[in-house]
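The complex appears here without one of its protein chains, the remainder shown in place.
For chain A:
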Amino acid sequence: MVIEDVVIVCECDTYVVPQDPDVYKPLIPHPNPDSKPLNSTEWSSASVPSARTDEQALLTSILFKTALNIIDVSAADSQGMEQHEYMDKARQYSTKLALLSNSLSQKKPLPLPSLTSQPHQVLASDLVPYSDVQQVSKIAAYAYSAISQIKVDAKEELVVQFAIP
């Protein structure tokens, strides 16, 4: 058996596709662009994943991207912020948030499209024939029955033991 794909699912990750690509931009620009978020020395030299084997490069790039997104609260070299810096930042964030939430609250529900310019005529015209309704109900019943008969046909074991001599 040849393994074609290995998929690693990390349960702690949830990916949401944002409508707005700006959603990943920091709210306020980073005051100290030279500071490093992680303590590990592995990342200090590698700004680009080095080209080793294909798998190794792929793994490295995944780890690199994850590291960029992780906020490490246990980082040893966390910068101590002074009280005024902290208050400053808090004020900047709330100003920016207030600005953004203003523009968000202006969204209105979608207006209803107009289906006709002759509502009285449309509503007065003949009702759907009862035979049509019966036919559609029959078709729906058949479809329901067919769907309820869908089953998994297990052919072989999902998990196998490798025989290592």
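What we mean here is this: a residue touches a chain if its C-beta (ideal position, glycine included) is under 8 Å from a C-beta of that chain, and two chains touch if they have at least 3 such contacts; residues count from 1.
Convention: contacts and distances are computed from a predicted model.
You can't see one chain of this complex, but its UniProt record names it "Ragulator complex protein LAMTOR4", from the set "Ragulator complex protein LAMTOR4", "Glutathione S-transferase", "Prolactin receptor" or "CTF8 protein".
Within the complete assembly, A:Thr116 is the residue of A:Gln83, A:Thr116 or A:Ser145 that touches the hidden chain. The set of chain A residues touching the chain not shown comprises 111-120, 122-125, 127-131, 133.
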